[in-house]
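Sharing a structure with you now.
One protein chain omitted, others in place.
Per-chain numbering from 1; labels A, B and C assigned in written order.
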Amino acid sequence: MLSFKEIRELIDLVSERGLSALEIEQAGFRVRIEGVRAATNGASATAAAPAALPAPEAAPAAPPEVDPRLHVITSPIVGTFYRSPSPESESFAEVGQKVARGKILCIIESMKLMNEIESDVEGEILEVYPKNGQPVEYGEKLFAIRLAA
Amino acid sequence: MLSFKEIRELIDLVSERGLSALEIEQAGFRVRIEGVRAATNGASATAAAPAALPAPEAAPAAPPEVDPRLHVITSPIVGTFYRSPSPESESFAEVGQKVARGKILCIIESMKLMNEIESDVEGEILEVYPKNGQPVEYGEKLFAIRLAA
Amino acid sequence: MFKKILIANRGEIALRIISACKELGIKTVAIYSEADRDALHVRYADEDVCVGPYPSAASYLNISSIVSAAEITEADAIHPGYGFLSENAYFAEILHDCNITFIGPSPDAIRKMGDKSLARKTMTAAGVPTVPGSPGPVETADEALAFARRAGYPVILKASAGGGGRGMRVARDDRELSGAWETARNEAEKAFGNAEVYLEKYLESTRHVEFQVFGDHRGNLRHMGERECSIQRRHQKLIEESPSAALDPELRGKMGEAAVAAARAVSYTNAGTIEFLLDPRGNFYFMEMNTRLQVEHPVTEEVTGVDMVKEQIAVAAGAPLSFLNCDLKPRGHSIEFRINAEDPVSFKPSPGRITTFNPPGGLGVRVDTAAYQGYLIPPHYDSLIAKLIISGRDREEAIFRGRRALDQFVVEGVKTTIAMHRRILEDPDFVAGRISTRFMDRFAEA
Partner (left out) sequence: MFKKILIANRGEIALRIISACKELGIKTVAIYSEADRDALHVRYADEDVCVGPYPSAASYLNISSIVSAAEITEADAIHPGYGFLSENAYFAEILHDCNITFIGPSPDAIRKMGDKSLARKTMTAAGVPTVPGSPGPVETADEALAFARRAGYPVILKASAGGGGRGMRVARDDRELSGAWETARNEAEKAFGNAEVYLEKYLESTRHVEFQVFGDHRGNLRHMGERECSIQRRHQKLIEESPSAALDPELRGKMGEAAVAAARAVSYTNAGTIEFLLDPRGNFYFMEMNTRLQVEHPVTEEVTGVDMVKEQIAVAAGAPLSFLNCDLKPRGHSIEFRINAEDPVSFKPSPGRITTFNPPGGLGVRVDTAAYQGYLIPPHYDSLIAKLIISGRDREEAIFRGRRALDQFVVEGVKTTIAMHRRILEDPDFVAGRISTRFMDRFAEA
């Protein structure tokens, strides 16, 4: 649900960026903001797009910007997350480490079985989300990896 | 849910920013504000566009236009509507008739009592809504009167 | 049986009555004020008539509009619900003159029980114990002081024409009584148009236990067991349950007999409630009779299995009581929680639009309500938005079930008493059944 203040901010954004429309819908709540009136002929179009100008890449109602080089590996199963094959051994992977496709990143224990989770991309590990020994559910984020260029 | 004050602010915003429409819907509540009518030709489009102009009479989302000279008399009580004092007599008032303030227009029978309903304005009867002998509820339209100029 | 019933009320009770009529195959007429155009009772009735603008005096209390509405829709009976005109003897009389059945007791019974001093006298004559009190209305402050010194403090001032807690004042010494005297009279004047007050000894650590009675027009008069209504705030009931944890079969028998004797003293017909104060030693005193359906009637319905509104309609139409040959021994336990739209701290009403309304369901959960998601609660009427009625095999099950149902009751957009009820259900004294009419004082302090 958006507050009044948030709706007001969105209106500002829509008009500043010269968007033609913004529509948000969620669980029975809907807001639609239609932008500055579309001009019906060439002459007025110039007038209708006023201060706007700085809206070249006006990505409308964009979700938080996503780095196309960022890749997130999520858990394919429910279980317990382990960073190393045994408490004494070293972690499979550390932040900052470069990993190849197929490199084992962690183990998820499910029903007494140790499931090795491999990297499906080549790149550098930016973040490890769960702590060692932490339960993870299906779809939970495990690793953030910056793809090799 | 938006308060009256908030809706008023939104109206201001829509017209200030020159938006073409704003629509908010939530749990059975819906508000749609359409901006100042888009002009259909170049000349007026230019005028309509700039956010700067304070869009003075921008009465947005106006209800159906009401003739200010039209006056409607509604029933002050629940009962049965009679156009004449008895079945044999003439109607108190007919369409087209000019009536003065205080003129008896009809009778509403409520709990065996005959309640005379008077005109509270001077003018000409345009319409009689209920039929003779018809039950009327509180607030039901009885007569439309065009006010004397 | 009636062909069409006009419901002279609004809100959940209007819906309750419409439902009963539908189940009996009787047509319904809703009345409404201009503030209630979008109300569910208007939508669910077969016909509807706007009877006036929002002030109750001009609409829901407007006798001539309501009688006219019955006449133009050709309704042959009127159910008054509770509040509004339900205890108005004059209204019942006019309906009689207009050949419209008033679904309730006779005007005479309403009058005799409506005048609280007269009711006390009637009860004394019938052998029903009453709280020691002034023999009639008290005329002067000196007279009040004299009574209080004789009976012993604390005392309570009550409006002769009163009910529902208004016009009531407790005094613990001469000084407090002198101060309360004018206030009580003013409040009584304002609330009931009658400043007369009388005095009673104020009993402490008592329970409010009431008995449901029902009479038909063939001389049968029965009680349907009790309701425990001690959980009150400012004399407004918040939680009611049946049976009462304080009654054993013997005491239930004694109080039930007294209730029937009380009702018989005014030849009572239809549904009525005898309110008693019950002290910890098992002494009970007649407080007053409510000559109408109560807000809390559902808990009696749940433990007896009798649809009381259908019973009211059938009895008014001349039928004998349907449960004459039944065992009405309470089956299980039932608790009603009044969900009000109000601030849980200040207790101020919280009218406004309900943006989310998701009532609980499942086994043992009943919800009586006229609210819905998107409903705008008008500020002109009372703040009750729903009654949550929880039943279980015993009190313990009902309490646990009540907790989960209150947890699942989602209301957004207005403040409600849901969280307060949840806290009451965690209170060890409540859970143990150690309650009195002072419970909420203690609870508020905690």
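General remarks:
Throughout what follows, a contact is a pair of C-beta atoms (placed from the backbone, for glycine too) under 8 Å apart; a residue touches a chain by one contact, two chains touch by 3 or more.
The structure displayed is predicted, hence computed values, not measured ones.
The missing chain, though absent from the display, is touched by one residue of C:L15, C:C229, C:I313 or C:I435; that residue is C:L15.
Of the options C:E23, C:D174 or C:D441, the residue whose C-beta touches the omitted chain is C:E23. If you put the missing chain back, the residues of chain C touching it would be 15-16, 19, 22-25, 44, 298, 301-302, 305, 307, 331-332, 356-359, 361-369, 372-373, 393, 397, 400-401, 403-404, 407-408. Mapped onto chain A, the footprint of the missing chain covers residues 27-29, 77-80, 110-111, 113, 135-140.
Note that only the chains that are shown with their structure count from here on.
Chain A and chain C, compared by their mean Cα positions, are separated by 57 Å.
For chain C, the set of residues that touch two or more other chains is empty. The set of chain A residues that touch two or more partner chains is empty.
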